[in-house]
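Of the protein chains in this complex, all but one are displayed in their positions.
The first chain written gets the first letter, and so on, giving A and B; residue counts start at 1 in each chain.
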Amino acid sequence: MTPTAPTAGAVTGGAGTAGGEGGLPEAATRRLSGGAWSSGLSVTDFASCLDMGMRPLGFVQGYAVMQWSWYMATGGFAGMRGGLGGGGAFGAGWGTAQRRRGQYVEQWQCPHGFVGAEHRMYGMNYELTWLEQSWATGWGLAVGRMVDEAASLGATGIVGVIDDMRPLAGVNTVEFRASGTAVAVDDAPAPAAPFTTYLSGQRLAKLFEAGFAPVSVVATLSAVQMLGYCITNYQLAGTAQVGWYGAGGGGGVGTIDQVNRAQAAARRLARERVRAQLGGDVLHGATLESSEREIGEGDLSVQCLLKGSRVRQFKDFDPLPHPAPVVRLT
Amino acid sequence: MTDREPQTDGRGAPAEAPAEEVAAGRLPAGLPPDANRRLAELEDRPGHKGMFTSDLSVNEFLLIKEVGFHPLGFVMGSSIYHLGIQTRRWSQSQELSKLTEAMYEARQLAMDRMDAEATELGADGVVGVRLDVNYYEWGSDTAEFIAVGTAVKSEDGRSYRNQQGKPFTSDLSGQDFWVLMQTGHVPLGLVMGTCVYHIAHRGVGQTLRNAGRNVELPNFTQALYEARELAMTRMQDEANALGATGIVGVRLEEKSHMWGDHTIEFLSLGTAVADTTVGHTIPQPQTIISLDG
Partner (left out) sequence: MSVRDEVRQAMGALSGGSAPGGRGATSDLSIDETLLLHSVGWEPVDMVFGVSWWSIPWGVWQWTTGEVQAASAAFAGAVDQAAGLLRGECQKVGGTGVLGVEVSVRVSSHHVAIELAGTAVKRTGRPHEGFEFISDLSARDFVLLTRAGWWPLGLAAGASFVVAPRRTVGQWASQQGQNTELPNLTEALYLAREGAMERMQRAGASMKADGIVAVKLREGRASSNIRVMQFVAIGTGVHLRAGEHQVIAPTMVVPLDERVRQFDVTSLRGSGGR
């Protein structure tokens, strides 16, 4: 299952919706309709834009406000936590959990036999597909609306895209934001949809010179939940004993296998999801941000945000001169 | 640009204020006497060799000289403004137009005063303009709006003032100014648009209905979208009034100032430019692959 960006729908409802052209807010239609163009580019990036024969058309933006929670009460594998504590109850909860196709799931079982009600006999790593999906929805809506604005200007592409997600006033509300500068390349065939790229300025010029055409910005969030079993719990609390795991050193120093598997899975999933959106093109200038949230004692949620510019090679590399080393006198 | 601390010339104030200059109408009466005295110090006039002050770095200074401009002096303007209260409806998203006007007016006052200082120096423009808002503990609902920059004058005698006869203003650094001139564009003015918006609080029922689901909240998307577009449209209107062909370096700033989470000011800023490239060929940049940094 690959969370793909949904096509951006029109923003409907709410105050002042005039349902402007292309489903954009009324104010956007008004702003984009005339007068001076605007550009979010710095002057240097603007200068190299002109050098590339790109005409700035306007600053374009897209937003999506979402109700948001990092935790979910129902669905997926959630709701199992209760069952994990007591040894006996767990089997039933686990058996009824619905596993989605392609979803990452891995289980651990305690080697100790029954110890007590507090003892965690089972551990599990699983992918939070619902969280990945809703992230893709929010990001896709914001980027899609930005592209709509550009399309309404007749743009060839959007350069210098900036996107983020931030909490908004009030609890459990976040806003996905995307903005960039729409440009037109005159006397050139236009792509079916405007291209988008995080790059701008001289970096973008160099990309073209190197033989790559920007296709689109690509981003994905992967999320893996780790519900620790007894040994993982002991290890994270520093109370694991030697001999409970294979290759530990002396005095309870050892690798925390379940965490490492969750971390590796989150990164692998992010890379696979992004690759699924590349269609054989190249992902350039990628960045990976990872974070963990402790969702309870011995339980973690691992998230990886991977984004970059999808680019297509349209010609072979030109032979380059050998670079000359320079020393800057600064 | 490293630090933009106001610089002084290190000499004390002159013993007497050039009152005759004010009387002769050469100094704008709108500026405080201290400003007039400082600016008079900077000017060349018979019997007095002027000097310039500037917060430009050496690199910026050299680049500005390279495109044929000379820095005249550090100029500023400020305005302390009392921001009134506007009632907001708890559950409705709306623009707070009185606050919008106040925020706009206060910045405009500061910029006008900076303009007046620059005009007094006979400047063609002001580069490196910074707009700041300060809050002081002694003044509730009071904010100080400040505009500072370096006044510059063209050395070839050609006027670069905009069509309103005022010096152009821009938040461009020396480097940016240099590059912009290379592309055959001239700056016309720092343009801005603002919109203070109140975001509705969500009812308990609303929150519960969506509990445990991550879904879009279209009303909120719509409201914030609208607010930003309004700020940008207003900025664009300013640019059109200056006869600009475009705006470079557009920024969208979002601040809650002292109003709490649910009231946000959206401020968009940029430098309006005019294209003078008729017959101008842009020098082709050379691609370099750097091996450092």
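Everything below uses one rule, namely that a contact is a pair of C-beta atoms (placed from the backbone, for glycine too) under 8 Å apart; a residue touches a chain by one contact, two chains touch by 3 or more.
Owing to the predicted nature of the structure, the values given are computational and were not obtained by experimental measurement.
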(message) Applying the definition given at the start, please give the residues of subunit A touching the unseen chain.
(response) 42, 44-45, 47-48, 51-54, 156, 185, 187-192, 195, 199, 201-203, 205-215, 235-240, 249-256, 259-260, 263-264, 267-268, 271, 274-275, 278-288, 290, 306, 308, 312-315, 317, 320-330
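Operating definition for what follows: only the chains that are shown with their structure count from here on.
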(message) With centres defined as the mean C-alpha position, give me the subunit A-subunit B separation in Å.
(response) 35
(request) Within their complex, state which residues of subunit A touch subunit B. (result) 11-17, 25-28, 30-31, 35-44, 46-48, 50-51, 56, 59, 61, 63-69, 72-74, 130-131, 134-135, 137-138, 141, 145, 168-170, 172-173, 175, 179, 202, 205-206, 209, 320, 323-328
(request) Would you mind writing out the residues of subunit B in touch with subunit A in their complex? (result) 92-94, 172, 175-177, 179-180, 182-183, 199, 201-202, 207, 210-226, 228-230, 232-233, 235-237, 239-240, 244-252, 261-262, 264, 270-272, 282, 284-285, 287, 289-293
